[in-house]
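Heads up, this is only part of the complex; the chains shown haven't been moved.
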Amino acid sequence: MTAAVARLETRPQILPAPHPAQAAVQATPVLEARGLTLDYAGAKGRHRAVEDVSFSVAAGERLVLLGPSGCGKSSILKALAGFLKPAAGTVQIRGKAITGPGPDRIVVFQEFDQLLPWKSVRDNVAFPLRVARKMPLKEARARAEAALVKVGLARALDAYPHTLSGGMKQRAAIARALATDPDVLLMDEPFAALDALTRRTLQDDLLALAEEQGFTLVFVTHAIDEAVLIGTRLHLLAAHPGRTLATFDTAAFGISARGTPAFEAVVRDVHNLIFADGGHHV
Amino acid sequence: EGVLRIAQQFGTLYTPFHVLREKGLIEKHGKELGIDIKVEWIRLSGGGAVNDALLSGSIDIASAGIGPFLTIWDKTRGTAQEVKIVGAFGAQPNFLLTNNPNVKTIKDFTDKDKIATPAAGVSVQARILQMAAEQAFGPGNAKKLDPLMVTLPHPDATAALIAGGTEITTHLSNPPFQNQALKDPKVHKVFSSYDVLGGPATPTVAYTTVKFRQENPKTYKAFQDAFAEATKWVDENKKEAAEIYVKVEQSKLDPAFIAEVLSDPEVTYTLVPLGTIKFADFMNRIGAIKNKPTSWKEFTFEELHSASGS
Amino acid sequence: MSDTTVSGSGLADAAHARSTETVRPRTEAPARLSPRAALGWLWGFTVVRRAVVLAALAALWQVAAVWQSNPLLFPTFTDTMSALASALSEGDLLPAALASLAVLVKGYVLAVALALVLVSAAIAVPFLKEVLLTLTAMFNPLPAIALLPLAMLWLGLGEASLLLVMVHAVLWPFALAALTGFEQVPETQRLVGRNYGLKGLSYVALILIPAALPSLLSGLKIAWAFAWRTLIAAELVFGVSSRAGGLGWFIYRNRNELLTDRVFAGLVTVILIGLAVEVLFRAVEQRTVRRWGLQR
């Protein structure tokens, strides 16, 4: 372990829930999961996807969920978005239980089919501005165009989603989320389908925007360097069912840290921690 | 009072209604009785629909075959909805026609012949055939020919008969279809309903509820008078009546042909029901109606009782 | 209903509406029940919910009929039920219903098979698709009455003609539903099938039909209903020698004799058969499209 890892717990400390009155005095976390357990009901009974996961994200923080395929990262994100109801534990936003989805938490999904097929790329990006931000059409479109140019889709403004490549679809979805100027942003492997160059540009853009707008971010990725770069905190998960493995504080590493020895060292640490589990299949 | 909704079906049988309508006779007789009558004509097809319309209060005067009438009379007798005949549409024969040269009498049918009637088993035509069967084969054999009966509306049956080449060899028909069919040399008549019923018969009647007559005596009277006048007029002016029919119906048929149909010597124009009691007896005997009327007067309004009906 | 309790938006709605309630129980009764909880538990069964709906409809009917008090046009529920019972015990209704069902199933299967063949051909050859669409647009709106003279000329009276009319009723709507279903199959699944060398019939059977099953099932349901409607109407107008009447004939005869309660008994029979078939379809859906996540 290098000194760069400010805090590393093999088991996260779950603090006793503060008294509500007390909590109000302290800064309430924007998002908080306590003992979160998620089940899926299948033909053969319940399937436990996530068990007893706790974390809290303060305003402006960027929490990265990192873990093997199938460990429940997307499920946790969906619980935060209000799509899944906890089987046990709670998920809260600013101290209130999350009871359903809403435009205060904009989501970028993992799936390629999250663009609405019946809208051009431009209108897809303008859509949440129109319905959730009630923006006039012209303004929404202009803003959408700007966001799309930023993700390199200037040529595809009028294209329909089914004519886009996989990476282009994901970029459009990212543009759509960022254009809404969200308070809380939940992103599920948004850069997974992107090439190194595009990915790097978008990482930089995302971090710059986070600085500028100060949104709170929960970010799922499987790339360790990306996790260290994007996150102010890393939440490592193990699979079957999804449990917390460890948390890292990586607030020290911003854009400028990319490629520095300290950065590489943390990446290697996390890498080793994950791989320590053994080279066998998850 | 003052409003009259009349249901009319399709065909030359209903020519008195065409005349009634074209000459504004109801309105005229209404004025004579001191009321303005607004007449509404409604086209329906099938006795079932007409009965439903009458029962639901959608029409005031119904016109349909004697069969559907007896059915509704049977069911409504003694209730608030009791119906009776206002007048008949004249006596007209129904012919059993065939294009099978081997069939001379009703006993000559084989399994290869199919006899078309509207609503096999239950229509007026089907009843006539059943009565004929009973007469030919003896009591209890009324349904002997039922297996040969198929349901086919008159126009299709007539077309099949004339055209040939289908299983339909025989049709218990109706004017003007039987007049049309008989023009074809291949088609000949097996019997007439007059033979079966023992004389002229009125296959079609106009009827309404007792309640309507009580509540709208003047309107009812105006209609009754107009109907009588129209019937009489048709009898006297067959050619003009045919023209009126063609005009009202926007028919493509030749007026001369209609006139020929109307002038058939077997057709008599009278409001008084004929042959109905025999029909009712038969229907009661085979269980189609539960009440057995003792006289035709039981199911007609008093206005007709002075005449000699049957 | 989806068998996933956590099926996204649906659940989110439920959570909104009653976030304090627990998930609806399904199989095991709670050990000890308050009366309210017991009701809630019962409510979890489809059969119970169905029965409640049917009972409510029957009550509505009864009230409306009594209030209307016009038994010749609109008999009460109880009258209809006793007419149904007597028609059944007289051995009148059941043979009629079975006769109709036999013809119905024949026509239905014939039409569905024919439609699948046509649609498969249309999928393979663009020109045939155009032909099929043109034919459908032309013939689908035609009432059965239009086919009568031709059926008579070519097929004679009797079952063959009846089947022709039924095939006409079922073929076009089902072909439309099937074609749309096939055309909606996601591109990737199509490519997967082609990649493994599937062509022609095996491509249709192994890829298109399962992938389009939701649309096919909905088409089958619609087609089933129209087969009934047509059969009953056709039995009246056409092709019934008075011996072997089906349910349509039963209804028509009784209507002609103004035995309205028996007419309604016949209609209730149609309804009951419809409900039974719906249960069947539901079971198929539960085991296929819902299990596969193709339909919620």
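Every chain is named by a letter (A, B and C) in the order it is written, and numbering of its residues begins at 1.
Methods note: a contact is a pair of C-beta atoms (placed from the backbone, for glycine too) under 8 Å apart; a residue touches a chain by one contact, two chains touch by 3 or more.
In this text, all values refer to a predicted model and were calculated from it rather than measured experimentally.
Although just one copy of each chain is shown, the whole complex contains the chain kinds in the amounts A x2, B x1, C x2.
We take it that only the chains that are shown with their structure count from here on.
In this assembly, A is the chain whose CA centroid lies farthest from the centroid of chain C. Remark: the per-chain Cα centre closest to the mean position of all protein Cα atoms belongs to C. Between the Cα centres of chain A and chain C there is a gap of 46 Å. Chain A and chain B have Cα centroids separated by 82 Å. With centres taken as mean Cα positions, chain C sits 40 Å from chain B.
Multi-chain contact residues, meaning those touching two or more other chains, do not occur anywhere in chain B. Residues of chain C touching chain B in their complex: 70, 72-73, 148-149, 152-153, 156-157, 236-243, 252-253, 255-258. Residues of chain B touching chain C in their complex: 47-48, 51-52, 55-56, 67-68, 71-72, 74-76, 81, 114, 119-123, 146-153, 156, 159-160, 165-168, 288.
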